[in-house]
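Only a single protein chain was left out; the remaining protein chains are all shown in position.
The block that comes next holds subunit A.
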Amino acid sequence: MIKAILIFNNHGKPRLSKFYEHYTEDTEQQIIRETFHLVSKRDENVCNFLEGGLLIGGSDNKLIYRHYATLYFVFCVDSSESELGILDLIQVFVETLDKCFENVCELDLIFHMDKVHNILAEMVMGGMVLETNMSEIITQAEAQSKMEKSEAGIAGAPARAVSAVKNMNLPEMPKNINIGDISIKVPNLPSFK
C-alpha cells in the first residue's frame, strides 16, 4: 500500500499532497515538513530509500523519493510494495506529467494542482497502484479533459479568454523552470509492460 504521495519543491513548499489515510491538516503539514527535512539533507548520489518517516505508519514504512530539478516526488509505502517498482512508478508519473503538460515545469504543478491530482488518480487509487502503463494513463486523462472541454462549450469560452488575458500580462510565468531531464539516472529498470 502507498500511504502518501507528496510533491514539494526544494524549499519544502508542498505542490501536491495525497494522503491515503486520514490525518488532520496540522499533522499533514507536519508530515510534509518532516519528510522534507529528511529528504532534503540527503546528497544527490545516495540511495532513494529512507527508513523511518516517523509520523506515517512505523517501522514497516519506507520513503521512496526522486528528485527532479526543483521538485521532490516522495512516496511513502509499506513493505508490500516493491522498492524498485515504486521508483519506476515515480518515473512513469513524471513522464506522464511531462506528456500531459508538454514539458512540465514546477509552475504547471503550482497552477494546475487539480489536473495533477486527476492524472495521479489514474495511476494510484486509494493507495493501490491502478495502472502502470503510461499510454493508458494518458488516454484516460485526455479523454476526461476532452469531456470537460465539451461540457464547457460556449459557456466556457469567455472564461478561457479571460484567463488567457490574465496570463498574458504575467511576467512571472516563465516556462523555463523545467523539471529537468526526467530521464536522469533510471537504473537499468525496464519500465513495466
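List of remarks:
Please note the rule applied: contacts are C-beta pairs under 8 Å (C-beta built on N, C-alpha and C of every residue); 3 or more make two chains touch, one makes a residue touch a chain; residues count from 1.
Definition applied: contacts and distances are computed from a predicted model.
From the set "Globin domain-containing protein", "Hemoglobin subunit beta", "Integrator complex subunit 9" or "AP-3 complex subunit delta-1 isoform X5", the protein name that UniProt assigns to the chain left out of the figure is "AP-3 complex subunit delta-1 isoform X5".
The chain that is not drawn here is touched, among residues A:9, A:35 or A:48, by A:48. Across the interface with the omitted chain, subunit A contributes residues 1, 14, 16-18, 20, 22, 24-26, 28-29, 43, 45-51, 80, 82-85, 87-88, 110-114, 117-118, 121, 125-133, 136, 140, 143-144, 147-148, 151-152, 154-156, 158-159, 161-163, 166-167, 170, 172, 185, 187-190, 192-193.
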